[in-house]
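Here's the structure, in structure tokens; my notes come after.
Note that one protein chain is taken out, while the other chains of the complex remain in position.
Chain naming follows the written order as A, B and C, and within any one chain the residues start at number 1.
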Amino acid sequence: MSSRFLDRALVLAVASVGALTSSGCEREARDFLPPKPGAEVGHAASAAASAAAIASAAAMVGRYEHNAHAVSAGKRLWTWYNCSGCHANGGGGSGPALMDDVWIYGGDAGTIYLTIANGRPNGMPAFGSRIPKDQIWQLAAYVRSLAGLASADAAPNRDDAFLTRTPESFSDSQKPETVKPSAATGRPQ
Amino acid sequence: MDDARALPLRPRPRRRSRAKAQASDRRELLRDGDGAGSRAAAELERTWQDKPGLRGFLSANGHKTTGLRFVVTAFVFAGLAGIMGGLMRHQLATANSHLVGPDFYNQLFSMHGTAMMFLFAVPVMQGFALYVVPLMIGTRNTAFPRMSACAYWLYLLGGLLLFGAFATNTGPDAGWFAYVPLAGPQYGIGKRADFWNMLVTYSEAMGLMVAVDITTTILKLRAPGMTLRQMPLFVWASLVTSVMIIFAMPMVMLGANLVQFDRMLGTHFFNPAEGGDPLLWQHLFWFFGHPEVYFIFIPALGFVSAIIPTFARRPMFGHDAIVLSLITTGFLSFGLWVHHMFATNLPELGKSFFTAMSFMIAIPTALQIFCWIATIAAGRLVMRTPFLFVLGFFFILMIGGLTGVMLGSVPLDLQVHDTYFVVAHLHYVLIGGAVFPLFAALYYWFPKVTGKMLSERLGRWHFWLFFIGVNLTFFPMHILGLHGMPRRIYTYGAETGWEALSLVSAAGQVINDLGTLLFAINLVRTVFFKSERASADPWGAGTLEWSVASPPPKCNFFALPVVASREPLWSPPAEVTHVQGLSAQIREGLTTTVIDALPDTRYAYPAPEIWPFVAALSVTIWLVWSVWSVPGFAWGLIPPALAFLLWYWPNKKEAIEELKWEGEP
Amino acid sequence: MNGVHDVLSPAGPQAATLYQLWNVMLVACTVVFVVTIVALAIAVWRAPRATERAKPDLDPHPRKVATLRRSVVWGIAGSSVLLLVLLLASFVADRALSALPLANAVRIDLVGHQFWWEARYESHSPELTFSTANELHVPVGRPVLVRLRADDVIHSFWVPSLSGKKDLIPGRESTIALRADRAGTYRGQCAEFCGYQHAQMALVVVADPPADYERWQALQREPARAPETAQERRGLELVEQTSCAMCHAIHGTRARARRAPDLTHVASRGWLGAGAVENTPALRAEWIANAQKFKPGINMPPLDAAPDDLAAMSAYLGSLR
Partner (left out) sequence: MGGRAVTRREATPASVPAVRKGDALDVSGLPSYGFAHRSLMWWGNAGMMTIEGVAFGFMIVIYFYLRDIARVWPDSGRVPALLFGTINLGVILASAWPNYLAQKAAQDRSLLRVRLWLYVCSLFGIALCAVRWFEFTALNVRWDDGAYGSVVWVLLGLHSFNLVTDVLDTFVLTAVTYSKPVEGKRYVDIAENCGYWYFVVLTWLPIYAVIYFGARI
């Protein structure tokens, strides 16, 4: 075991431990208090505000999509707030399917946040005044994990309930492509 | 043959040229048998020496090296887990304290329990057995030294991974027995429960490997003349523990893997909605869980049975009675696991059977305690530190054992289950039943391991501080439990009235730490700064390990001893005293028959190799890969398969060397 | 959440039986402990001292060994008999526990959630059933049959002054019978580790004289009182429109979700958050604003609302006697 090999092994080990640590801390953090009020998005009424929402969402990925606590809280809220009423377990019903790669308004976290907060035409109610912002971010993170876009390590495993779908940690990530809604029906062409 | 030129102890050359190889063929075969100063003894020393450098360090497989590594690593993990225990005590010292948040506290008590049970208690007992049993039964190494070396590396890697996970906020947080819905797929958030399941697989694999090694060593490698009835009591305790491990540890390994399948593959063993049952995990875990605490307790009984005759200056009273009660305790311990589940909705009649079993298992232990007291009454006492710790053991174990009887009764357990009464009981039984005998054994065998005596004065201070500290910390917990304080709470309101006794217990913890600190000072001072050497038999004991120098030569015995009584040094054999004729140029030992220890065959111990370490690394790759990705379960098996293949592939040079010593059956 | 919380001060037949069994066990074990430790002390005291150099004493000492053997045999016989006695005491106590008469029992359906208790009082006609949380009222002298189910992880129902504990296991249903013979408040706490806030998952069983109990029961069956003052009306409006209605239910208003405790008569409860914080107007406002400060890790999110809105909501909830 020449020393040169040992040095390289040592560097590799330290690097991998570093990567493991940072991803570990991010995935396993349990911060129960929401971030300072300034950092997250107000009720975006105008288009300008929506751009701000999308911009600030990127900064929040580590806190929500890569965090196991946030994604599983999102899953709990999905059942508590009866999202399955219209979207079933992600396969869609009267509401659109969320497990596939078809996104009517865009699959990034910021847009999903705005969809939940301000609602969309054709039946998506606005929950902005009823659900705290932190929880909307958690729901957005969970919705992205339905399509396998959240990090696989943080995605929840199977439910202690009747088996309705393969666990989110199983679904392979669908590359989201946005379909332009037709002006008249609001449905994708 | 007998010219007295001293052979220089030169390290074994790694690359031997062809010429030298022919030369070694013509060299006459040197056999052991004559005393310490002879040429054969020097050759033996050279044969049994480890290879130099890092590669030598990683491939050493002597039983003393592996045993010592187990004990030292176990004490390091115990130190870390002890600090966690201290942190918890200070968090609970006052009501509504914010020293530690709930999430970190859950990781603290889960890590404290898991590290103490899986990474300290069982490995330290197996480490002592690996070190002392071959010396006590008169052989040069354990039966499968490479397997035990691989077990040590698995243990080290498993421990480092668990503490590494804890350092990256991924430590287990569902307690040391991780009940399923909370450690299951839905409520066990993130990778924390996966790391716990992985560690259980590690520590059980390690435990099983060492157990099979020790069982085979005790049954097949005893000195000629050491029949089963003349085996020392510590060897009996190690045998009973190892056989129990072989029957109990597969259970939790299977259970932990089933939980891992539930979490990773989506199976439904513990999902009540799809036909599973959360209680199944409690059955799986506690069927192993109770024998687990007896793996820790029975070796400690072995320590006490080894120490009392030496310090009472007479053979043990009721030797056979103690052997039978060790075996009975081993059997009965498999029949009482449901007393951990009295609060569930299992049928009442079934539970009362387990009450009867829990009471019955107290009888063999009582018999041993009475036999020890009889030995002390009939002996002349040497009041040194090991004996002090044994007396402390009596006092604290009795309290632990009797509270155990109380907990065994179904109705009373409904009041005290999962309260601080149970925390007090388990600490009294584990510290009284295992840590006190462990300290006694450490003070007793320390001169044999290092060749230096631990200081008596510091030893007594350590004993008294530890004795007072343990009682002051854990006795108030009985009363806290009766006042309704549940287990595993990170804080409590001032209105509950638990603050006063918790403060007393925190004070006791400080005294505990002082005692342990004194012990550490004693260790460091003796190992690094003391010079005068201990003799081969500083305590005047009777068993074989005291017949060799301190520290023992690499090959243990220059001539394997022959035994004629239970205390070979006190009543040595009349005519035949030792064995001769084993090779001094390859690592050779003598296997004997199981019951009467008649010489049976010569046995070539495997030479040190790097493969055990490589195999442990490959198993680590598999286990870590399987935590992170589902295909990892399957593809991860390729590295271990390759490693074990290379481990088994015969080494040509050694085959030629051993062929010279071969004898047809 | 204060109340009698002590195994050693029973207030019902179940706890009394266990208290007697505890006393029997304590006395028996203390006797065994003292006898053995005294025997050890005498043995150590009377045995002569020696040094490591002393020659080991190998001759068999037939007379001394005979006496020692006899004492060991007596010791074992004695401990076996004592264990048998304790075994019988345990069986007798167990039978006494299950022999509690259940005639005319109050039926409570208790569901354990992560970090609070949901209690539904059954009755013969469905519209008379009502649901409350964390604080159970029971009539003195009448048996109570509690049906235990868990909704998420394993919890354990335990009120030490009334009876032993029983686990609530998801997928399994168990029952526990208890009776309070003296009026008073008896505190209990979850006894099986269930997550971040296992430490603050307390409950209180208030034993009232039958008359008070009937009055309490009648009150609980009423829908929520209409708000009188402007502040209370503003409070109700906020409760219905912000996130409270997403999880809580208040009968008689538009809030009807069942994921969190029923707030119809929240003012009749002395504590909020299963013993986390007292139910005073100021603390209630603080609890609504940020429950995570008192009980980090529970499922109630903080609410960013103006102070006077919080005061209005706290006032409204305070009016729900």
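Definition applied: a residue touches a chain if its C-beta (ideal position, glycine included) is under 8 Å from a C-beta of that chain, and two chains touch if they have at least 3 such contacts.
Keep in mind it's a predicted model, so treat the numbers as computed, not measured.
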If I consider the whole complex, including the chain that's not displayed, which of B:A343, B:L465 or B:A559 touches that chain?
B:A559
Just one of B:L228, B:V504, B:A549 or B:A604 touches the chain that is missing; which is it?
B:A604
Of B:L68, B:L92 or B:L208, the residue in touch with the unshown chain:
B:L208
Contacts from subunit B to the absent chain lie at residues 31, 33, 143-144, 147, 208, 211-212, 215-216, 219-221, 224, 246-247, 249-251, 253-254, 258, 261-262, 265-269, 271, 274-277, 280, 283-284, 287, 559, 562, 575-582, 588, 590-591, 593-594, 598-604, 641, 645, 648-650, 652, 655-656, 658-659, 661-665
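The working rule: only the chains that are shown with their structure count from here on.
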Interface with the most contact pairs, given as the two chains involved
B-C
Suppose each chain is reduced to the average of its Cα coordinates; what separation in Å results between subunit B and subunit C?
39
How big is the gap, in whole Å, between where the Cα atoms of subunit A centre and where those of subunit B centre?
47
Residues in subunit A with touches to at least two other chains are numbered 30, 160
Which residues of subunit B are in contact with two or more other chains?
103, 181, 187, 272-273
Subunit C - residues contacting subunit A, complex:
152, 170, 196, 241-243, 245-247, 257, 259, 290, 292, 296-297, 299, 301-304
Interfacial residue positions of subunit A with respect to subunit C in the complex
30, 32-34, 37, 73, 76, 80-81, 129-132, 134-135, 160
Residue numbers of subunit C touching subunit B in their complex, please.
1-2, 5-8, 15, 17-18, 21-22, 25-26, 29, 32-33, 36-37, 39-40, 42-44, 46-58, 61, 64-65, 68-69, 71-72, 75-76, 79-80, 83, 86-87, 89-91, 93-94, 97-98, 150, 152-154, 156, 158, 160, 163-167, 169-174, 187-200, 275, 296-297
